[in-house]
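Below: one structure, written as structure tokens.
Only one protein chain is missing from this complex, and each of the others stays in its spot.
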Amino acid sequence: MIDYPNILNEIYTNLNKQTNKGKVASYIPELSKVDINNFGIRLNLVDGPSYSVGNYNTPFSIQSISKVFTLLKAFSLLGNDLWKRVDVEPSGNPFNHLSLLELEHGIPRNPLINAGAIVIADILVSNLKDPKTGFLNFIRDLANDDSINFDESVARSEKETGFRNYAAANLLKSFKNLNNSVEEVLDFYFHQCSIQMSCKQLADAFYLFANHGTCQRNKSHATPSQIKRINAIMLTCGFYDEAGEFAFEVGLPGKSGVGGGIAALLPKKFTITTWSPGLNTKGNSLLGMQALEQFTTKTGLSIF
Amino acid sequence: MIDYPNILNEIYTNLNKQTNKGKVASYIPELSKVDINNFGIRLNLVDGPSYSVGNYNTPFSIQSISKVFTLLKAFSLLGNDLWKRVDVEPSGNPFNHLSLLELEHGIPRNPLINAGAIVIADILVSNLKDPKTGFLNFIRDLANDDSINFDESVARSEKETGFRNYAAANLLKSFKNLNNSVEEVLDFYFHQCSIQMSCKQLADAFYLFANHGTCQRNKSHATPSQIKRINAIMLTCGFYDEAGEFAFEVGLPGKSGVGGGIAALLPKKFTITTWSPGLNTKGNSLLGMQALEQFTTKTGLSIF
Amino acid sequence: MIDYPNILNEIYTNLNKQTNKGKVASYIPELSKVDINNFGIRLNLVDGPSYSVGNYNTPFSIQSISKVFTLLKAFSLLGNDLWKRVDVEPSGNPFNHLSLLELEHGIPRNPLINAGAIVIADILVSNLKDPKTGFLNFIRDLANDDSINFDESVARSEKETGFRNYAAANLLKSFKNLNNSVEEVLDFYFHQCSIQMSCKQLADAFYLFANHGTCQRNKSHATPSQIKRINAIMLTCGFYDEAGEFAFEVGLPGKSGVGGGIAALLPKKFTITTWSPGLNTKGNSLLGMQALEQFTTKTGLSIF
Partner (left out) sequence: MIDYPNILNEIYTNLNKQTNKGKVASYIPELSKVDINNFGIRLNLVDGPSYSVGNYNTPFSIQSISKVFTLLKAFSLLGNDLWKRVDVEPSGNPFNHLSLLELEHGIPRNPLINAGAIVIADILVSNLKDPKTGFLNFIRDLANDDSINFDESVARSEKETGFRNYAAANLLKSFKNLNNSVEEVLDFYFHQCSIQMSCKQLADAFYLFANHGTCQRNKSHATPSQIKRINAIMLTCGFYDEAGEFAFEVGLPGKSGVGGGIAALLPKKFTITTWSPGLNTKGNSLLGMQALEQFTTKTGLSIF
């Protein structure tokens, strides 16, 4: 028997003492103001109880973790037609994402890099009635919590400084891989990234990825085959340029965001979320990565 | 003695008969509607008369040829400080200009590729009072012709379809190499490209590049050293991905535009302009390139 | 209860009828002469019996599958020091592997692309007494079969036509990431690729990847943590430019070779190998990829 509460406490206590907690994202004021000492973990067993430590109940900006939810929604809406507009290969090159987009004629490498997520956002803008509200309700549904919301000031700041996303969206538009206007798509995109969720809410919303597509309220949102494929994409592409490293060190499908959150899962077993706003040099939460590495080492639970 | 009228006539007559005239640019309706049978040449000797054949008096969209004029203005305003924001190396790679911009941290390779010209436009927006009018007057001054004007419908069409330029401008902005807003800079840029000039007007405006910086009305617009340098940039970077080929086949500093115009010169000797709207696969005027190649071969006049 | 024999038979029978079997590798005569109609599958359950269909007992050239064995040996010899000389990120870009090597200063993206495997070969040349014999004995040991051997004519042909591998090795040498001579390292590398094994032998040799590092003869060759990491590398990097696709469609760690073999596994459950010499356009066995996709779909067994 694995003593989960003890393992979580041990990880939490040790990492909390660590002096190097990385650096809080500073490109917009809303993120830079977050206290670096926040640290929380939430574990939901698929067929069992949940466990938490630290600030697991404090909402934070989920940022890129939202890309998994938009992918889920778009995949369930379009099925495999989705893959005509975005590929599923790891991006490899950290330093020239726009160049890859040029070389590959406007087909983003995968749906979890920014350019790919912007294509997914375009699909949702085309297919959802009242897209922003519709998508927010989808998240609330997954997490079974109607208190989840956008942070409008984050969305506004992203819009004012998101020149690289504007560059990517315009490049996609030049390749005719964006059907709506750049402004409309990015407005949706900046809002999806601004959603505030706690570790608890995220772990609840991720439940369906560990449970063949059926959420905690027993509603199916995607086929088992679609869920298997999203999990595969998370494993190979979920951690920017550190995807290989994460698969190598941790061995779980997951997704990180620059707000310091990470959500991961072991199919049929558990979902686990961490939040610590300090990032490593690759843009992933420093303590979060360590916590997950220690968790799979101590429990022996990983897909490999 | 070189028999210029006869040489021009021979070139004009032979090329006019040629059935393959390339393809007219089609990305905006204003350019695509131009009659492919237009063909004109104008030659201004520095110390002698001028000669013309064909439609040398019909105005056309100068497009990228305008980049030489904005460079001239920005260079004369900022001097060598200009080179902190844009480099002078050939771009080499046709297929991934944005990627080069990424790899080189937002410093465009040279002022005659789009990204470089957008930086130059930003400089003029910062330094000219009433930038669009100011720049138009500068061109009128150089050509000694107040009838020259923007084509507002071309500028508007470029704006509506210029997603790649929006991508480049946003990428420059993300690297902090754009001081004004993307919208303001591109509004200026799309207007400069929309200027309508005839072969005659262009050859007159180019006069100062063959004459140490002093224009036909005997006014100095730049130092001889600055003119020498702009000529060097035209030779190495003036013809997109065909710059080496043009230097190799023709051997004159010059600049082409997708409107089908080419302006070139031999220092101290002549300026020559051609217009034929059909483009080769590299985006340069098909007949224009051939006309200039034949001209330097028949006259033996080139910088090499 | 899963009816493995029936599932294997069904897959075998259906795919065998398929007229498009891909194209046999043709860059060396030894590979091009192989009969495209060969098709075999072998399944070893970790805690149960084995099942086979077709030409599961015919030896073929394992080619790149050998890279997993050299990685295993080098990792067990050097431990984590290995990662100073080769990274663990997916390579992403199919078209410019050498360029990535240039941009990343001679550190190959991962040990399963050619450049990475050449660095691993260099490590074995430095660390094994009598490297070729030593490595062959290691493979025989893993598979528990002393009849396994090099195919000297394949090794010789690879050497005569392996200009791209010579280019990679010389580039690595220029970055000082090769300690032995190019000739010595490539002689080893071409030999490792020339090893002949059957589906049965490969499935036996892969057993330890599904069994925490302990082989069928109950001998431990690596720590569970090392095995977990090699499995992660296989999943993210094992199928050239199709790694993401394979994770997406199949969801098993594995490795393919241009000889038409594929070896894959589900930790704690099974190893599975296929052989069909016809390749798809990405260089992976066409029928093999389909067989494995069908196998995980029909059994519901995958890491996701």
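Odds and ends about this structure:
First chain written, first letter: the chains are A, B and C, and each begins at residue 1.
Convention: contacts are C-beta pairs under 8 Å (C-beta built on N, C-alpha and C of every residue); 3 or more make two chains touch, one makes a residue touch a chain.
None of the values given here were measured: they were computed from a predicted structure.
Shown chains touched by the undisplayed chain in the intact complex: B, C. Contact with the undisplayed chain is limited, among C:Ile7, C:Ala167 or C:Leu301, to C:Ala167.
Considering the whole complex, the residue from C:Asp3, C:Asp35, C:Asp81 or C:Glu102 that touches the absent chain is C:Glu102. One of C:Ile7, C:Leu77, C:Val182 or C:Leu301 touches the chain omitted from the figure, and that residue is C:Val182. Touching the omitted chain from chain B are residues 87-93, 95, 100, 103, 109-110, 225, 227-229, 231-233, 235-237, 241-245, 247-249, 251, 253, 267, 297, 302-304.
Residue-level contact of chain C with the missing chain is found at 95-100, 102-103, 163-164, 166-168, 170-171, 173-174, 182.
We take it that only the chains that are shown with their structure count from here on.
Any chain bridging chain A and chain C, meaning touching each of them, is missing here; the list is empty.
Chain centres computed from CA atoms place B at the largest separation from chain A. With centres taken as mean Cα positions, chain C sits 32 Å from chain A. For this pair, chain B with chain C, the centres built from the Cα atoms lie 55 Å apart.
Rounded to whole angstrom, the centroid-to-centroid distance between chain A and chain B, based on C-alpha atoms, equals 47 Å.
The set of chain C residues that touch two or more partner chains is empty.
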